[in-house]
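The complex is shown incomplete by one protein chain, all other protein chains being positioned as in the whole.
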Amino acid sequence: MSAYIIRRSLMAIPLLFIITIISFAMMRMAPGDPTALMMDPMIKQENLTAYKESYGLNDNVVVQYGRWLGNMVQGNFGESLIRQGVPVKDLILARLPNTLLLMLVSTIIAFLISIPLGVYSATRRNSKTDYAITFISFLGIATPSFWIGLMLIMVLSVHLGWFPIGGVANIGEPFSIWDRLHHLILPAFVLATADMAGLTRYSRSSMLDVLRQDYIRTAKANGFRERTVIFRHGLRNALIPIITIFGLMLPSFIGGSVIIESVFAWPGIGLLFMDAAFQRDYPVIMAVVVIAAALVVIGNLLADILYAVFDPRIEY
Amino acid sequence: MTLTEEPRLTGRPALPEEPAVAPHEPIWKLMLRKYMKNKLAVIGAVLLFLIIGAAIFAPWLAPKDPSQQVLLDKLAPPGKDYPLGADNLGRDTLSRLLFGARISLLVGFASVAGSIFIGTVVGAVAGYYGGKLDAVLMRFVDAVISFPSLFLLITLVTIFEPSIMTLIGIFAIFGWTGTARLVRGEFLSLRKSEFVLAARTLGIRNGRIIFSHILPNALGPIIVSATLGVGGVILGEAALSYLGLGIQPPTPSWGNMLQSAQNPQIMLGAWWYPLFPGLMILTTVLAFNFVGDGLRDAFDPKIED
Amino acid sequence: MTGIGAIHSPGQAEAAESQHETLLEVKNLKMHFPIKTGVLQRVTGHVKAVDGVSFAVKKGETIGIVGESGCGKSTMGRSIIRLYEPTGGEILYNGKDIAGLPEKQLRPLIRREIQMVFQDPNASLNPRKSLGSALAEPMKAHGLYESRQERIERIEKLLDLVGLHRSVINNYPHEFSGGQRQRIGIARALVLNPELVIADEAVSALDVSVQAQIINLLEDLQEKLGLTYIFISHDLSVVRHISDRVGVMYLGKLVELSDKEALYEEPLHPYTQALLSAIPVIKKDGTEERERIVLKGDLPSPSSPPPGCIFHTRCPYKMPMCETIVPEFREAAPGRQVACHLYGEPPF
Amino acid sequence: MSTNVLEVKSLKTYFNKNKKTVRAVDGVEFSIGKGETVALVGESGCGKSMTSLSIMGLVPAPAGKIVGGEILLNGIDLVGLPEKKMYEVRGREVAMIFQEPMTSLNPVLTIGDQLSGVVMHHLKLSKKEAMKKSAEMLEIVGFADPEKTLKDYPHRLSGGMRQRVMIAMAMSCNPKLLIADEPTTALDVTIQAQVLELMKDLSRKFSTSILLITHDLGVVSELAERVIVMYAGQIVEMADSNRLFNDPLHPYTEGLIGSVPTIDGDIRRLEAIPGNVPAPGTEMPGCRFAPRCSRATSKCTESVPEMRVLPDGRSVRCVLYEEEAAQ
Partner (left out) sequence: TPADEISDAEAATKPDGGKGGGLVLATTAAPTLFNPYYSTDTSSSTIEGFIFSGLVTVDHDFNPEGDLAESWEFSDDGLRWTFHLRENVKWHDGEPFTADDVVFSYNIPLSEDYVGPRGLPFEIIEEINKVDDYTVEFVLSEPYAPFITITAQFEVLPEHILGDVPIADLGKHKFNTKEPVGTGPFKFKEWREGEYILLDRNDDYFLGAPKLDSITYKIVPDTNTAMAQLQVGEINLAGISPEYTEMAEDLAQKGKIELSSGPSNAFEYIGYNLRNELFQDKEVRQALTHAIDKEAIIQAILGGAGTVAHGPGSPANWAFNPDMPAFDYDPEKAKQMLKEAGWEPGPDGILQKDGKKFEFVLKTTSANEIRQQIAEVAQQQWSEIGIKTTIELLEWSAYVEQTSPPNWNFDAMVAGWSIGSDPDPTWFWHSSEIENGLNYNGYSNPKVDELLSQNTQISDLEERKRVIAEADAIVAEDQPNTFIYYVEGYLAKSPNLHGPEYSSANTYYKLHEWYID
């Protein structure tokens, strides 16, 4: 098992390498550079050159890449071009916990809601409830998540005032779990919706698949009640492929956080990324992209390990 | 040689001739039959048919010029003059929706066509030849897949101006990986299937095996994923539009129509303005999903009728 | 034939000799599949699916290969028809070694001469190809029967031959029953007029009544077309019925090869004995009671076959030498080869 | 054989598919005595499994449904028994083992979990006692180290071992009837021999009645005392094993036996039955075998022949024997 984990981690290295090259290359294709933003009428031309020089923007591209990669390997993502003097690492460290929290909670929501729904749907196949669940999942797939988010804000926050409009916590108040939850619940739920729909469909078909298996028939023939059959004999088997799906879902999940963070003013790396992208803050963009990809890789690693834990047939 | 007690007649037909069990029915009819059984899929197909038709015939169907502004009719509610209301520049929403359908569907279809093409070629090569080539290609696919695609889309769209062509290109370039994996999987398993082995023992060349034996059998999943992909791209364009990075106005797309209605002032005061593009996106994506589901059934050899 | 082949013209020589000569000779054939494990996916071992098999097939005969699941029967068949690249050994077809030839050179040679009938009548036909196009395709690939009319005639003849109605030429596989599909599989194997047909579990998936039809069909075809069969099956009764000679495989090796009657009357190798005794038979009046040898344990893994005699872990007659010394596969009686230390001293 | 453990009376199990009715089991009637082993043979799709699943009350709903007949287990009709009561019957009174040992065990639960689960469920034992009982059962079915096997997952066991676990599971609550649906079809001959020996032993030891489903006539001959031959959802012949093989009555039985090559005896051309089993849902008047029967007469297609009992106790459904039976 540990050999497997090591192998998977090693496999991630060339992966991340390719990722860094792609992201760096993309940045360099960009027209316009960050100094364009500082078009202050009162800037002196020589100051501009010096400014570029101080950030190494005048160097050869390969040199810039090498320098960046070398630093990054040591945990140094460079300094923000916009936020002078602030290490990118600090920016990311300040934001990452928020994103991770959001993703964790919404993953939990997604799984907690969609798996039971899918399982229920599968066991009541072709019933009215099944059709209803199926239709709602399709709706969930087809509705842009930002739209759901905006609507919820309009109705629940602005009109009814039940939830705050954005942010992670009330400013200036002492830390309280309830306050954090209060802020978290809408964005986490909306981020969960898109994948929830797919996940429900997937757990349904996964459960249906399991219910067709011979060992389910065995369990039934042994006189176990339907509930026991489904939960004790079926569920764990049905969960195994769902774990893999989690790994596959992860990129879109992290990608989706950009939108959700924008909608809910959630100060995570998605929002950081959006700002950086608009401002061409290369070091930040590249760091976020690499970290997001690393998150995906780690998520997949976790999924694989979980898979191995859940499925005794897999031996490494 | 077999020893037999009874002398055996030679030259007679081995057994009485048997008629075919089922009367001859082309595959597509069988698939159609399976498809028609999925009611949602039929509804989806009808919807899609209507939407695509509306897009094609937009110039004839649209009551007004979609870019004709009557600033005084800004945000006019649905009524006689404007069946679905007017937007914030006094343009006819219905006409813009019809022309927007062209753009949204064009972006959807074109980028999916591109990504399916790339994905199929890469997946087919990797799956059929296997070995080192497969390993290298799949590592690359892994890398591209590990990028949260929205991050890439945003980065690229901020780099290149978000014209229709660049959007199509970007969606195509980052949408192919799923197809590649899918096709590779299909090829890997089909490559070992007995009918492919049989073709090999008969001396059929690789190219022909790929195109005439494996590909047609892998077509089902490819078409299904393409169908779902179009819906995905339409949603993706809407998401980019939300961030101001989708198809750029004044060219109407459903995404940017929705985006221009984001203003809370409009959302509260002129509900019809965001409603219709939103509905179009929803309906179209829904229809694509239904159709995809039906096609999945139709192509699935396991589901017998 | 090499020496003589130099003297007279090859064409005549081949025709004259093939009447009585060996069509195929397999020498020490090995097919090992690598097992990759560990951090770097290094090859840490091999599944020795076929591990040194030798036998010869004479033109016109049927050689049956039996053995339990996983013993390497299919792998051997597929290696002979060069779906795999064998790890070692020679496959002499009409005297020419085809074991290492690249696909290009195989095409004109064995791709026409050796054909295969597969086990699963559902999986062995392309579901997207009609019967007609499935049968026409190999003709086109080899440039035979060039006009469409010729091809149709050929297909109709084949359909007659395997007992299918001519009207089904445009039907798709899903429109046939299992037995009919297997007939199509056989027809396809015959399109190119092969010499040798390898049937891998060709009747295992069929119902008994249909199985009998197919066995009869195969026998008729052999008689009519002068075919040579390698008939692979785990069903000893079927093999007995159809074969002239029978080889018994265990863990990638042939343990016994013998004329059918001799083998079934008086099996030599302890494994063959156990195998035969294990077969449940229909008892009728007069059927003699047989003693059943029930083997202990399961088949060892082909990735780590036991040292010495591969069968020693389950053998009721195990001797100390069996654990270390590999018994040779040698002639124990006229026309009978066996790999067992019990038959060390010929003549037995 | 004083009492019948099982009596099946004109059982009808139909499937509804696309408004077409498939008569999977169509008026099947037989009984099994205490300690008796009865074999059910026939070609694929003839309704063997559906007969057994009907007894278990596990006909795949909602497509399939028992539409008529009675299944009396020790005199109690299982048809229409509330589901709650059926939970007590399955695994306890009637146990079942299946064809595919590879897939019939739950891959994510240990052997111990699965075995003890059944024991705990029916015998209301504590977990510890259940484990002990499970180990005993494993020992009975021939495991050398039952304690270790209890902790194993199914994938570590070979096919034969798994089938033995299945048997242990089925026998653990000492059922009155064991239904074995093709228990050895997926196994190699040498392993099959082991399993058959085991089943023989166990049925003797526990005097359990066995309904053996198979299409391998050799296995039938080894194990069964009585044989029931099914064709297209109906029983066509029922007789003592010995007599059936020596002197088959129904042309189908005859064809079946003639189709099987034998391991010893003469090598002759196989007497194959021409044609195919009718497609499910095919409706036809008269004898269902008539289209493939070499001895069919016009009478055969007029009406469905009745099941007749011959004076010697054999039963057959064929016009050829109507007179004989009438005597």
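Annotations
Labels for the chains are A, B, C and D, by order of writing; each one numbers its residues from 1.
The definition used in the following text is that a residue touches a chain if its C-beta (ideal position, glycine included) is under 8 Å from a C-beta of that chain, and two chains touch if they have at least 3 such contacts.
The model shown is predicted, which means the values in this text are computed figures rather than measured ones.
Judged over the whole assembly, touch between the missing chain and the shown ones holds for A, B. Note on the undisplayed chain: of the listed residues A:153, A:210, A:248 or A:295, the one touching it is A:153.
Considering A:165, A:185 or A:305, the position touching the chain not shown turns out to be A:165 (whole complex).
Note that of A:249, A:271, A:288 or A:303, the residue touching the chain absent from this view is A:271. Touch with the hidden chain on the side of subunit A covers residues 31-34, 36-45, 47, 50-51, 54, 79, 82-86, 90-91, 94-95, 98, 150, 153-154, 157-158, 161, 164-168, 171-172, 261-263, 265, 267-268, 271-272, 274-275, 278-280. Residue-level contact of subunit B with the missing chain is found at 67-69, 71-72, 74, 88-90, 158, 161-162, 244-245, 248-250, 260, 262-265, 268-269.
In the analysis below, only the chains that are shown with their structure count from here on.
In summary, the chains found to touch both subunit B and subunit D are A, C.
Of the two chain pairs considered here, A-D and B-C, the higher C-beta contact count falls to B-C.
Annotation: 46 Å between the Cα-based centres of subunit B and subunit C.
Averaging C-alpha coordinates per chain places the centre of subunit A 25 Å away from that of subunit B. Counting partner chains per residue, subunit C has residues 177, 180, 213, 216, 219, 241-242 touching two or more of them. Chain contacts: subunit D has residues 267, 269, 272, 274, 276 touching two or more partner chains.
Contact residues of subunit C toward subunit D in the complex are 68-69, 177, 179-180, 207-213, 215-216, 219, 234, 236-238, 240-242, 264, 274-285, 287, 292, 294-295, 298-299. Those residues of subunit B whose C-beta lies close enough to touch subunit C in the complex are 1-2, 8, 10-11, 13-22, 24-27, 30, 193-195, 197-205, 208, 212-213, 216-217, 301. Listing the residues of subunit A that touch subunit B in their complex gives 11, 14-15, 18-19, 22-23, 26-27, 29-31, 134-135, 138-139, 141-147, 150, 154, 158, 250-256, 258-259, 262, 273-274, 277-278, 280, 285, 288-289, 292-293, 296-297, 300.
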